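A single protein chain has been removed from this complex, and every other one stays in its place.
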Amino acid sequence: MTDHILQMENLTMQFGGVIALDNLSLEINRGEIIALIGPNGAGKTTAFNCITGVYEPTNGCIRYEEQIIASNHPQGKMKKLYIGKNKDSYTRVIRHTPDKIAQMGIARTFQNIRLFKDLTVFENVLIAKHMHMKQNVFTATFRMNRREEKRIRKECLDLLEEQDLLPFCGEPASSLPYGLQRRLEIARALASEPKLLLLDEPAAGMDPQETRSLADFIVHVRNKYRLTIFLIEHHMDLVMRISDRIYVLDFGKQIAQGSPTEIQNNRRVVEAYLGVAEDA
Amino acid sequence: MKKIIGMHLILSLVLLTAAGCSSTPTGKSGGGNVIRIGVYEPSSGDNGAGGKQEILGIEYANAVVNTVEIGGKPYKIQLEIVDNESSTDKGPSAASSLVSAKCSAAIGSYGSSVSIAASDVFRNAGIPVIGPSCTNPQVTLGNTHYFRVCYLDPFQGTVLANFAADNFQAKKAYILTKLGDDYSAGLGNYFKTAFTGMGGTVVEENFQEGNSDFTAYLATATNEGADVIFAPTSTEAASLIIGQAASQDIGIPLLAGDTWDSSVILDAAKGSGQKVFVSTFFDEGDDSAAGSRFVTDFKTWLSKNPAKRNNNGGNHIVAAVSALGYDAYMTAIEAVKTAGSADPTAVNDALWNVKYAGVTGDISFDKNGDAIREEAYIKQANNSDGTWKFVGIQGVN
Amino acid sequence: MKMKNKIITAVVLIMALFVLLLALERILPPSSMLFVVLKKGAIYALVAVSMNLLNGFTGLFSLGQAGFMLIGAYTYAILTIPMEARGMVYQYFDGGIVPLALPVILAIPLAGLVTAIFAYLIGLPVLRLKSDYLAIATLGFAEIIRAILQWDKLGPITNGSNLLKLYPVFTSVIFPFAVTGVCIAIIVLLINSSYGRAFKAIREDETAAEAMGINLAHHKQLSFTISSFFAGIGGALLAMYQTTVQASAFRATMTYEILLIVVIGGIGSVTGSCISSFLFIACSEWWLRFLDNTIFIGNFQVPLLGPGFRKVVFSVIVMIIVLFYSRGIMGTKELSLEGLYQFLRKRSEKKKKGDVPA
Partner (left out) sequence: MGFFQTNLPYILAGISVGGQYALIAIGYTLVYGILRLINFAHGDIFMTAGFMMVYLSASLPLWLSIPLVILLTVLLGFLVERIAYKPLRKAPRMSIMISAIGVSYLIQNCAWYVTSGLAKQFPVIPWISDSVTVFSATTKVVTILTPVFTLGLVAALVLLIRHTKIGMAMRAVSRDFETSQLMGIKINSVISTTFIIGSFLAAVGSILYFTNYTTVTPTAGSMPGLKAFVAAVFGGIGSISGAVLGAFLIGICENIIKGLGWTTFSDAFTFALLIVILIARPTGLFGEKSMDKV
């Protein structure tokens, strides 16, 4: 039996009359690196937003470690507007806020880097530890959590050292060069001790050299922290090099899935996507 | 760079301090003997208009008598005027600045709330205060440093209730007061007590600070079939009430207390059909020798000073509060003379026994520090020529 | 060792401050305007810092400060008016219905607590709103609080719209400084704790903060309630300073003033708020007062001076700061011993090199 860490089932996301995700189903096994690719506007980030609780899907459900973390069916006005499939298959409504999802062990990075710009590099990483600390506002204010605080500081320093970010520890995050900002965002996500890491275009704006080292880094992280990684990416060499499996989206629909070789040889994918965006 | 700018900013502020320090005790330059009288009055805010007229009376009095002899030496009397902004939260600081200017006595304030708010500041500094027109009993009650030259609200409320019953055979009165205004609430309350005591009924409503739409209130008064409307409010609200009453043509006489004795009211009532009656401390048409001389001389003084006339609302009508301001100042000087000292405590002690024939009547203080008064003037606004018409002197039945 | 040194220096400095205050009280006459500035400045510093916690550190633009101060001030006043004075204060309400008078030491934290409870309840619906909507809704709540406290039907408790007075007050500068000092110290500790970091994360980017597992609703509520707690204490102190308190004085203008203090000091700087509140109060109550009086130099009357001119000058200064020094005195930086030391050292080093003209 395979060990699914994440399952999406008939997930549909409809904004007004526009369908952004159309009946998407996918499975991710523990320890895999899975890529989600597709042309711009195919709905990749929307899928991420559904998983992390930023959006509430219109229909379908998402399971994380066999537990439903999001489930919905068309309600209210949407009942009339809904043009997707499986309209009546789901009856439960389950909704978690993004912070709850993060606490369950799903961390993410953002397409357009969202660091805490005016805070220091160190603080950026420390913040990710906040949710795991055993404390309340009183013990924290009156420093009764000193041991806890010491521990997380040590952990964060170690993490920064590993990422070669230690020299920038006290600098504001916005002062880092672009590549390091990306790395800091991943470090921050790692600091939240996730089991599943979602990376939204981690190689955007990087040159081939940087992209290659990023690929190595992703594999390294996966092995070291025993993570599952789900990533959106346009750099095909990176995707092909590290992914175990690839899902391809077009207009919200899944058009193919399989190993990198299978995808490379899939005619529909080539037609819909690869031919156009190869040079990206 | 930013830091340097910041430093400069701080530096310039420090320099300002120096400027401020050197200019606050303005009297030092004279070098001679100076006695300071603090004037704690609003020149802005809701009571700004009335406060300014009160200051005018005090300034005029200072122009008339500006020296006093203490121990054989002439002392120049200097006024220290601060603006309490008609606000109970700015008042105490304003009062403190008078205290730090080393005033021997203070006069103020128009508006009972601000007077009460500053009372403790003056008491802690041991400075006696004379209230010209703050009519709420709480101003002087329970302390020994606050005096006043006017009558009190319970008296005024009763007088007006009597007037309403005597002149209009009123059975039902509509009372409109302002929220958070001790003067307004207090006077309304005393009117109500007196009026219901005589068998009348009342309808009470109040309005918020800054309200400018009174049409709804006036409509209620009409609907309730009130015989008179009693509206002890500030002059700002007053002119709105009169204007809107006139445009609705409600035909119910408006009654109010001393605050309405102001040219603002005359302007508002002029040219309309609205009847407006006020009780007051002083009437311009007063035929006593002291009163009429005050009126003529005050008017001459005003016409010589266009800026002062502007503070009087741009005309020569003598407001009762100006007369009270004048009397308060004269009483303070009288006390200084009796005490023979500029020491606030001595002045305070002397005030208890002061007897002074003022333009608003003879002044001496009872055990609370209130001037003993038995009568109030009732005036009516003349709708055609914008002057006050003396109606009569009303006592308590 | 270094940490220990820092603590020792801080303690010594605080002691020195209090000794200085005590000395000032001995030397200067009690009527000196300096004390007015120190007392009111200290109170405003507390309120400004509490507002900064919300606006500067959590990024919630709330304009409810005056309303919360009002609750604190009223709670304090109502609970501490001595029994024998109640008849006089509640003259229209037969002495009111509050059957007890608490000691000051109890009433002040209670004032904060009651305010915090109200803030918690208000926060439930309001904190879901974004930036300017939040601002206007909190402003609205402040107005509603004011209306309720002035309501005649509540007169036996709140004395309707009339003044509350005769409650215990302070005379020494030490008292407001001590209370403010303790409160600000707690706020600073909070800001530097893990929760403080979470607040700052929310300020920087709500979406990212949420993705890092920070519960927005909970943390916003926390910041709002804590800020209001201290605003309530500030209100209680203000009531003590004023010796009388009346709901009608706690208007939106008061919130604006506090907001301007925060802006002048630098949004996100505790020391900035403290410095600017003393400067603000000193300017508005003391240094600029001379502008309200006509001054003659010889026979020449200085033009423009007159009643109200002070406020014009003052608001022009405020506008200049808002427009041209929008980061305020301190920006988001803090004035610290270390920073000061380093700043001075750098200067003296430069001086040695002859860079800085003496």
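Here the chain labels run A, B and C in written order, and each chain numbers its own residues starting at 1.
The working rule: a contact is a pair of C-beta atoms (placed from the backbone, for glycine too) under 8 Å apart; a residue touches a chain by one contact, two chains touch by 3 or more.
This structure is a prediction, so every number in the text was calculated from the model and none was measured.
K.L.:
Among the options B:252, B:268, B:295 or B:350, which residue touches the chain absent from this view?
P.N.:
Per the contact definition at the top, the residue touching the missing chain is B:268.
K.L.:
Which listed residue, C:47, C:89 or C:126, touches the chain dropped from view?
P.N.:
C:126
K.L.:
Based on the whole complex, identify which of B:244, B:259, B:322 or B:394 touches the chain you can't see.
P.N.:
Considering the complete complex, B:244 is the one touching the chain left out.
K.L.:
For a quick check of understanding: of B:193, B:211, B:368 or B:383, which residue touches the chain that isn't displayed?
P.N.:
Only one listed residue reaches the unshown chain, and that is B:211.
K.L.:
In the full complex, which bits of subunit C touch the chain not displayed? Write them out.
P.N.:
That gives, for subunit C, the contact residues 55, 61, 125-126, 128-133, 135-137, 139-141, 143-144, 146-148, 150-152, 207, 252, 256, 259-260, 263, 267, 306-309, 311-312, 314-316, 318-319, 322-323, 326.
K.L.:
Under the stated touch rule, tell me which residues of subunit B contact the chain that is not displayed.
P.N.:
Those residues of subunit B that touch the unshown chain are 42-45, 48-49, 52, 179, 205-208, 210-220, 222-223, 235-236, 239-240, 243-244, 247-250, 264, 267-268, 271, 310-311, 313.
Methods note: only the chains that are shown with their structure count from here on.
K.L.:
Quick one: most central chain, C-alpha centroids?
P.N.:
Minimum centroid-to-centroid distance belongs to C.
K.L.:
Any idea how many Å lie between the Cα centroids of subunit B and subunit C?
P.N.:
The computed centroid separation for subunit B versus subunit C comes out at 33 Å.
K.L.:
Find the geometric centre of each of subunit A and subunit B from their Cα atoms only, then give the gap between the two centres in Å, rounded to an integer.
P.N.:
72
K.L.:
List the centre-to-centre spacing of subunit A and subunit C in whole Å, with centres computed as mean CA coordinates.
P.N.:
Distance between chain centres, rounded to whole Å: 43 Å.
K.L.:
Which positions in subunit A are in touch with at least two other chains?
P.N.:
Correct list: empty.
K.L.:
Could you check subunit B for residues that touch two or more other chains and list them?
P.N.:
Residues: none.
K.L.:
List the residues on subunit A that touch subunit C in their complex, please.
P.N.:
Per the touch definition, subunit A meets subunit C at residues 52, 54, 97-100, 102-103, 107-108, 110, 114-119, 123, 126-133, 135, 137, 140-143, 145, 149, 152, 188, 192.
K.L.:
Subunit C touches which residues of subunit B in the complex?
P.N.:
Against subunit C, the touching part of subunit B is residues 2-3, 5-6, 9-10, 13, 16-17, 19-20, 23-24, 26, 43-44, 81-83, 87-89, 91-93, 96-97, 99-100, 102, 113, 116-117, 119-121, 124-125, 138, 141-142, 179-182, 185-186, 189, 206, 208-209.
K.L.:
Okay, in this complex, where on subunit C does subunit B touch?
P.N.:
On the subunit C side, the touching residues are 29-33, 35-36, 40, 88, 91-92, 147, 150, 152, 160-163, 165, 169, 171, 238, 241-251, 254, 279, 282-283, 285-290, 292-293, 295, 307-308, 311, 325, 327, 329-331, 343.
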